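Below is one structure. I have some questions about it.
Every protein chain of the complex appears in place save one, which is left out.
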Amino acid sequence: MGRRALAGLLLVGLAAAARADVPVESLGRVETLPLPPGPHWAWVGDPVFRHATLVDLSDGRTLGIVNAGFGMPTVLTPAARPEFYVVETHYSRGSRGERSDVLTIYGGRSLAAEAEVVLPPKRAHAANTAGMLALSDDDRFVAVFNLTPATSLSIVDVEARRFSAEIETPGCSLAYAAGPRRFVSLCMNGALMLVEVDDEGREARKTRSEPFFDPQLDPVTEKAARWEDRWLFASFESWIHPVDLSGAAPRFEERWSLVNDAERVDDWRIGGMQHLAVHEPTGRLYALMHRGGPDTHKQGGTEVWIYDLASRERLQRIELHGLGFSYLGVPLRAEGFTGWLIDKLADWTLGMAPDIAVDAIAVTQDAAPRLVTVGAVSGAVASYDALTGEFLGRAYVGNATNVTLSTPFARTGGWR
Amino acid sequence: MGRRALAGLLLVGLAAAARADVPVESLGRVETLPLPPGPHWAWVGDPVFRHATLVDLSDGRTLGIVNAGFGMPTVLTPAARPEFYVVETHYSRGSRGERSDVLTIYGGRSLAAEAEVVLPPKRAHAANTAGMLALSDDDRFVAVFNLTPATSLSIVDVEARRFSAEIETPGCSLAYAAGPRRFVSLCMNGALMLVEVDDEGREARKTRSEPFFDPQLDPVTEKAARWEDRWLFASFESWIHPVDLSGAAPRFEERWSLVNDAERVDDWRIGGMQHLAVHEPTGRLYALMHRGGPDTHKQGGTEVWIYDLASRERLQRIELHGLGFSYLGVPLRAEGFTGWLIDKLADWTLGMAPDIAVDAIAVTQDAAPRLVTVGAVSGAVASYDALTGEFLGRAYVGNATNVTLSTPFARTGGWR
Amino acid sequence: MARMDRWMTGFARSLARRTSRRSVLAGIGTALVGGAAVPLLPVARGRAEPAPGDRVTPSGEPDPTTPAGDPQDCGYWRYCAVDGFLSSCCGGSHNACPPGTQMSPITWLGTCRNPADGKEYVISYNDCCGKDVCGSCICRRHEGDKPVYYTPKSNDIDWCMGTREIIYNSTVAVVVGVAREKG
Partner (left out) sequence: MARMDRWMTGFARSLARRTSRRSVLAGIGTALVGGAAVPLLPVARGRAEPAPGDRVTPSGEPDPTTPAGDPQDCGYWRYCAVDGFLSSCCGGSHNACPPGTQMSPITWLGTCRNPADGKEYVISYNDCCGKDVCGSCICRRHEGDKPVYYTPKSNDIDWCMGTREIIYNSTVAVVVGVAREKG
């Protein structure tokens, strides 16, 4: 068969290298991420493979992955430093043994774990991903929501790369950034708790607002979207509750409805894992909608409705396309007519069952923004022109399922 | 809406308990496995979810799982004690950090991790599962194949639950049980290395045989099957090389072919991840076959051919059914005509692509034995009457993919 | 072909059949991490159907050949607010965890109507923990579910925080009492 031993071949190869048309290459090369980052980057997280994948929606290319341990893989991106933050839970023996909760700092160029900060092993785990952790507006502190079931926040100084403090938040949960050194939590009675930290990340001030919604009658979801100094909370019944956090005390603006009366009668409703997104430059709100009765607030969406935040008027309804099919990361695709049929089937089955739908949306913050959709049903990421609603296609990133989604430069457009 | 607070309801509930038709039950109950074990138990391993599931093929019920860490989940079952052994690799931070290789001892009733033995972190990882670890015939020692790329065996005293020794096996790999205190490895030159351990699990004797096959011309696969004191090795070209290990030195019996000349011309060939199984009470050999050219030795099978080992005559060809469809553990099934269509599609697509096929087979050792099939294409386990070949159905065990398979009481029919 | 489904009688019945209310592809994310924290369902409901009479099992359970009486079916009466994998499909039963797991002592209670006697029972949904996700019989019923900040009614939360490991495997539904018969 003409096979040769390794040594022989290697020698032959090296001896003959000078005659090669393809030049000899060096071993050990590892790619880095480009700087500056692209405007259409998105992190998509897969709890089955326990990692998040960075994809460039401009060309559909995978840029790399970060592993994330048990739970929902979520990536935070500061504007101040070329870094990514991932909060992870591990056990010394996989699913048993000693628990370690850590915040890992990944290099924004290297995508390597450069440092880690050990946290109290109290981090909350839930299917929900919104509000589970937050990065302060000055990019200095990360707050991690703890639930034991006592509620508290672990504060990490990501600049100094050390654990700062644990701050108790009795009756209040989750964390949203609200100023350079301030976080906001949602309380069981429909109020907000404002937690301000000092330069060391310790508790400086903790205040409770009045309730701004009725958690019995129509609770707001955790899946809020940031619009400048406001947080927009959507309720189960599709009311937007804007909360202005520019001042010392929150200002609760008048609620407004995502659906008109006819649509309400038709059971149109917000739903999914992450159902709000804002494009700050144009002041547009994107809401993930489906038809379904009460208690379908976690059901994925079939349409995205776009609103002008200034006028609170709806600009457009986008009928979403299916997320395609993949099996354990391998896309089920074909060319020609079969490929066309597969696409049609994906579109046609969207919304046919509660979980064959879009579970999360996000929007990039550039001038030609992309609307991104993912769902548990597929490892694909679909993208649309966020201004026109035009469907641009799907990217398959090798994931088994995609349930978390973030656009890394949502507020800043890149690293400073 | 009539909702009540927790405390109120609890009080009401307890106060009213005496009036209940369904009696109040106790909290904290955890099931145990039945003793004696069923004759049709099988372990099916999923490297995506990193666990192995114990299923009873008599009724398709899942009995429990063991987590297995990185790699191919394989479970060893001794006959002497009601226990299971799993060799695991973990990192302190999931995919990075400090590596721990351990052998975990699970209770055969509790299915809880009762003890662990720390191994040198040298265990070999490969897509192959056959011969990666072995349990000595006296159920006292487990040998774990190490590759760094230097080759050795880690010997664990599973009775004393401690690490015994590392034994170098230069030029030879893998481990197969061959007597109370003896393991056999396959060497690169086509020979065997016999490794005998003393009462402490240390190296007592190490001998090399003459080569019994040509690894250049027609190598035997790792996927051998035990038949009493023999190991049956199948070659790429579908020759069976029986090795009698009853004596001090191995006796290499004459090879025989699984395929006749016409079948060979037709490209019938053995293949898959685990392609041989023996039913000891009847002396039958089961071989997983497919049509394919050279280098398709890892392609899954579409048929199982059954042989009488005494006469080396083929008794039957079974055309395998498809493994069904599942998505991340959820079976894609339906009733009525749609269900029938889905089943037909599973059968019809089997073998249509190299990986839409049966990857592993096993046989239970009772008087009404089951032939079991699994494959990467599905989380289902299919079973057949191993004597008649009749298809009995599929069980869905919640796995994303099944690539390892073992019948725990393959040689003994249960715990002694 | 008829034999093919023999195994599956009462076991992991086709989820497709139930897609109008529940999952087929099962919100894998929720399923993998989300525990079984259980919202408190409204007690006030319309009058019960007549009790099934002779179909009732000695223990007061509905006919086990119907979904409402089959602990391996998502439609089993006690699962009225489960979100997770059913322990009964994972090596346990409707009120016992699978071998080798630990039952979380921290949990939430639901209120489910037993069609066999028309009574509302207080059900404790406890997560089975310390082995990874079972994967069988995903069952999601979000009725009465609230967001995470309303902790005791949020079925997204992984309630394994009460056991040695927070790793979620599956969920049981234990009868701990009878609620008032009319809410």
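For the reader, a short list of remarks on this structure follows.
Think of it as A, B and C in the order they're written, each chain with its own count starting at 1.
The rule is short, and it goes like this: a contact is a pair of C-beta atoms (placed from the backbone, for glycine too) under 8 Å apart; a residue touches a chain by one contact, two chains touch by 3 or more.
Since the model is a prediction, treat every value here as computed from it, not as a measurement.
Looking at the complete complex, one finds that the omitted chain is in touch with A, B. Of the candidate positions B:Gly131, B:Gly201 or B:Pro250, contact with the hidden chain is made by B:Gly131.
If you put the hidden chain back, the residue from B:Gly71, B:Gly201 or B:Gly324 that touches it is B:Gly71.
Contact with the omitted chain, checked across B:Ser209, B:Ser257 or B:Thr296, is made by B:Thr296. Considering the complete assembly, chain B touches the hidden chain via residues 47-48, 70-72, 89, 91, 94-97, 99, 124-128, 131, 147-149, 151, 172-174, 185-188, 215, 219-222, 273, 295-300, 341, 345, 348-349, 352-356, 359, 376-377, 401, 403-404. In the full complex, chain A contacts the hidden chain through residues 1-4, 6, 9-10, 12-17, 19-33, 49-51, 54, 61-67, 106-107, 109-113, 327-330, 332, 334-339, 341-342, 345, 379, 396-400.
What we mean here is this: only the chains that are shown with their structure count from here on.
With centres set at the average Cα position, the gap from chain A to chain C is 30 Å.
Separating the centre of chain A from that of chain B, both taken as means of CA atoms, is a distance of 39 Å.
Residues of chain A in contact with at least two other chains: 48, 94-96, 400-401. Residue positions 23-26, 28, 131-132, 144 of chain C are each in touch with at least two other chains.
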